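So that we are looking at the same thing, I have put the structure below in structure tokens.
All protein chains but one are shown in place.
We just call them A and B in the order they show up, numbering each chain from 1.
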Amino acid sequence: MLWQRYYRPESISEALEVLSSEHGRARLVAGATDLVIQLRRGELQTDALVDVTRIRSLQFVRRNGAKIEIGALVTHAEVARSELVNERAPVLCEACFQVGSPQIRNVGTVVGNVVSAEPAGDSIIALLALDARLTIVGPGYEKQMPVVQACLAPGRSIIDPTREMVTHLEFELPLASYGSAYERLAQRHSLALPIMAVGAFVVLDLESRCFESARIGIGPVAPVPFRATAAEDLLRGAAVEIPLICEAACLAGRDAAPRDSVRGDAAYRKQMVQVLVRRALVRAVKRAGGHV
Amino acid sequence: MSRERLEFCLNGRPIVVDVDAGEMLADVLRDDLGMVSVKKACGEGVCGACTVIMDGWAVVSCIMPAGRAHNTSVTTLEGLARNGELDRLQAAFAEEGAVQCGYCTPGMLMSAKALLDSNPCPSREEIRLAISGNLCRCTGYQRIVRAIERAFTRGG
Partner (left out) sequence: MAEHWILGKPIPRHDAWSKVDGSIRYAGDYAVPEMLHARVFRSPFPSARILSVDTSAAEGLVGVHAVITGRTFPYRIPSDIPGQSAGTGQTWATAPVLAAERVNFVGEAVALVAADTPELADAALNLIHIEWQEEPGIFDPLQAIRDSNNIIAHYGYHTGDVDSGFAEADLVIENTFRLPCLDHACLELEDGLAWIDEHGVINVRIGTQGVEHFRTVADALGVPHANIRIAGTMVGGAFGGKGDATLEIYLALLASRTRRPVHLGYSREESFLARCKRHPYIMRYKTGAQRDGRMVALEVELIADAGAYATMSPYVALYSAITATGPYVIPNVKVNAVAVHTNNPISGAMRGFGVPQACFACECQMDALAAALGMDPLVLREINYVRKGDRLATRQTIETEPLLSETARRACEALGKRTEPSARNKRVGRGIASHMTPYGRLAFLHDRSSAHVRMETDGSVVIRSGIPDIGGGQSDSLCQIAAEVLGVSPRCVTILTTDSLMTPLAGMTRGSRQVFMSGNAVLMAARAIRESLLTKASEMLGVDPGQLDLVAGQVVQNTEAWPMIEIQRVAAACAASHIPLDHLAEYVVPSPADLEDPAAFALGIFQDFTFGAHAAEVEVDLDTGEVRVLKSVGCHDVGKAINPASVAGQIEGGAVMGQGYALSEEYILDHGYPRNASFQEYMVPFSLDCGDITALLIESGQGKGPFGAKGVGEPALSAVAPAIINAIRDATGVHVLSLPATPARLWNALHGLDQSRTRANGTSLSMEG
């Protein structure tokens, strides 16, 4: 038996109570798309599942001032068709839209993807570019944590689903002109983890035609989520032009340093980092109103 | 080993079933409720042969804990026909030659049904997208796409 007991709490406090009463023997689950496979393979064990999909208060996609907040139960499909996210953070929409298949997207949650900490997880890569944060609640505490810190190792996040739960994720949108884009390369167009994927978020000063800032998330290139900080530093304050973007892409490729894998040798994957970073930056710049 | 009681709507009828803990929805549908159109072919939610419709959305049932179905509305292929009459999709699949070995057919029909219920006039691209989680090794997808087109252009 993969589990012995199954709970269906209807509120956050009820969920935390159940987890507490099981003393680490129960595990939170939403879409379960990753969890069931991990349980079957023996990568994880649990005595009980705590199905939180009935907690209505966790199903929201909303604007809160300068922030966009996405509840823990929002599925990839819901993000992909959200007008709000499409308009403001298309990098996340594009990423969510390409996860798995329609069936997987209909139940798998974006937050769940973060907790699964898959290095090739599309939404994680996009959330890196958005500098997103998670809000985590546990018995008697609530804390915030950047997504980039939440993933500790492939398959292991800092969140302990036997004790605490994520309520939502959020990211801030700047006042200035901004744009984002997601680029993905895979061996087929559905149900394949990416060979390489890049999420880019840029803020431009349109008057001076310069980058105010850029964030570039790349995966899978490292055991933990990777931000191409050297490339980001190069772009900060610099003129928006193709040669610079190419140089940034080069730096990203150098720093990402992917290794050989069944999906491609190291030289190829490194080159693909460059190609995808360039493409993502160009599209993000265009969405921000810039010209290249 | 504990059991749990599930109550949900299956193919338009309310049902109550006691299931073993640790079971997936696909197993409950097949083994406890006789819905053998739900096929298990990969165990990873990749091939889509186990696709059912839950609250209007196409989902894979082989990696879905059975408890998730509680208080939901689930449709399998057995529930597609109404009063003994085939749904226009079923007729279109048969007439268009979209069925070869037939193993992917239940899952395909579920994905197609979910599509047409939310998008009555999909483009060819949208159709291909809707079935992009359903593996077929026989047909090359060609006639399946055509059958879905035929189903909604014909009306009914």
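One rule holds in what follows: a contact is a pair of C-beta atoms (placed from the backbone, for glycine too) under 8 Å apart; a residue touches a chain by one contact, two chains touch by 3 or more.
Please read these numbers as outputs of a predicted model, since none were measured by experiment.
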Which listed residue (A:61, A:195, A:234 or A:251) would be found touching the missing chain in the intact complex?
-> A:195
Logged for chain B, residues touching the omitted partner chain are 30-31, 35-37, 39-44, 46-47, 49, 76-78, 80-81, 86, 90-91, 93-97, 99-106, 109, 128-129, 131-145
Using the touch rule from the top, list residues of chain A that touch the missing partner.
-> 101, 185, 187-193, 195, 262-265, 267-269, 271-272, 275
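The working rule: only the chains that are shown with their structure count from here on.
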Round to the nearest whole Å and give the separation of the Cα centres of chain A and chain B.
-> 29
Within their complex, chain A touches chain B through residues 1-6, 8, 29, 32-33, 36-37, 40, 49, 51, 53-54, 77, 100-104, 106-107, 189-191
Would you tell me which residues of chain B are touching chain A in their complex?
-> 1-2, 4, 20-22, 24, 43-46, 48, 51, 57-60, 63-65, 67-68, 70-71, 111, 129-130, 132-134
